[in-house]
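Sharing a structure, written as structure tokens. Questions coming.
The chains shown are only part of the set, and none of them has been moved.
Chain naming follows the written order as A and B, and within any one chain the residues start at number 1.
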Amino acid sequence: MVGCKTILRPGLGLVMGVALLVLLAGVSPTWAQETAEAVEAAEEAEAGISDAMFTVNNLWIMIAGMLVFIMHLGFATLETGLTRSKNTVNILFKNTTIVCIGILTYALIGFSLMYPGDGWGIGGILGWAGLGVSAGEEGQTIAYADGAYTYWSDFFFQAMFAATAATIVSGAVAERIKLMPFLAFITPIVALSYPITGSWQWGGGWLAEMGFYDFAGSTLVHSVGAWAALAAVVVLGPRLGKYAKDGTVNPIPGHSLPMAAIGVFLLWFGWFGFNGGSVLSADAAGVSLVLVTTSLAAAAGGLVAAGTAYVVNKNADLTMALNGILAGLVSITAGADLMSPVDAILIGAIGGAIVVFAVLAFDKVRIDDPVGAISVHGVCGVWGTLAVGIFGAQGLIATGSPAQLGFQLVGILSIMAFTLVVAFACAIAVKALLGFRVDAAEETEGLDLGEHEMSAYPDFQRVYIKSYHAREI
Amino acid sequence: MHMIEAVIKPSALDDVKAKLASLGILGCTALECKGFGKQKGHTERYRGGRMDVGFVPKVMLKVAVKSEDLDKAVDAIIESARTGSVGDGKLFVYELGKVARIRTGETDNDAL
């Protein structure tokens, strides 16, 4: 998504050609006038062609933005499905308000921080294009992005990305975080931290200059969300009853697997816009390749994760198959435009295997992530970003040089470090000022009653007589 | 008058009701319940975790009968609910001090 190659220059020669006619024909006076007309005519043709291309390119960016928007519904349903029914109103409220906050803050300061243009304060590290959004004269014209999209489409597409990092966090901290403190924690992440790290690469900052590559945001979007989630989860601690004193891990099943499945299909659907739109034009070859690599990686991730879970955990675990699809998607995101179908399948498949072990590993170290967000977006985000240094044109295999791999590593670590520092700071500050976690009684009764005084499913008899060993307390 | 409280397998409910009906016992009340006993529950797995779900879904059927109908009702239930496999359930008999039909206020045997 970095930079933006020239999209088109049709009919340019047309003008030159006619211009030459003019030159050569200078001899005759009538000729001069005739050719003047011809030049004008040629210019109009050029303009018409560019305008058509501009309209198509811009249409795709707008549609891609809409597809990214629907990912927020995907996250909301996935996270709802993988948590308990007593915390459903809470997670829906969080994810709904986050999207609103994300869009508004991005309009206010995020877009400006992320795309400072030449407004770099600290060169390549921190920039500022001005408060709010406004298209200016050229922002609505073909001139803004060389015929790719308008200023408004640019903002629309980027704004839809912005809240993604936040919705990722929402799932990881679910079922125990207080509502207001959560919003207080997540707002600076979305409004400041995400756009700043984003500017390093997509804003043309130091990572972009160095040669780091992250096509659609395995690191810039997904890991950022995961690292913020990690910090919050560490400060927050695990859900009651998740890790028994005797060291056993008590699974806490989500309350609606159909909801979770809806979420993953919607996320896959939205990802077509997330990755496909990151081509930043409707370039036929470019976008269609990205859609293919994205789909193949998702499919491979889903199958491999299901298989791995079947071998390791001894059951055909739907939630792992679903996480695997997301793992494949996150993994291909950094290099979706560089990979061959075979590369894409490999990257997705490895991502699918990784996510299963990552989920188990985090439980081992008692990092309680109800939806597996840190595994999917963090671990697979790292893998996908590294994969750009291994597979594809710029990868170790093709080039034989580890240079790109090095760049990728620098990008991963710098963004991880920055995000973790900011997120821990926010989490600790919020905890000190407002408190971070609901009390045990509320957690047991559910956050829907505690934080919202509502029930998500008042018509259905809730089950209190749960399994014996895995105690819910 | 006695109250028969039978904890049976859900799949046995229809047969038990049919059998009771054949004896002219048409009224009863059923509740969803969960049983713990010799019959082991099942195992569930979730994201690598393992839960031994101790209980087994059962149906609790409550049938109030006149004392003279008690034995045949009990036999009917035992007979129709038995599969012979563990978990067929249990049957408990309580004595009732009073029975009333709310609609009419009739009491005791008249209410059954």
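Everything below uses one rule, namely that contacts are C-beta pairs under 8 Å (C-beta built on N, C-alpha and C of every residue); 3 or more make two chains touch, one makes a residue touch a chain.
On a predicted model such as this, the values are computed, not experimentally measured, just so you know.
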item	value
Subunit stoichiometry in the structure file as a whole	A x3, B x3
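We adopt the following convention: only the chains that are shown with their structure count from here on.
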item	value
Separation of subunit A from subunit B, taking each centre as the mean of its C-alpha atoms, in whole Å	55
For the subunit B and subunit A complex, residues of the former touching the latter	34, 41, 44-55
Subunit A residues touching subunit B - in the complex, by the definition given at the top	249-253, 309, 312-315, 317, 319-320, 356, 359-360, 363, 372, 465, 467-470
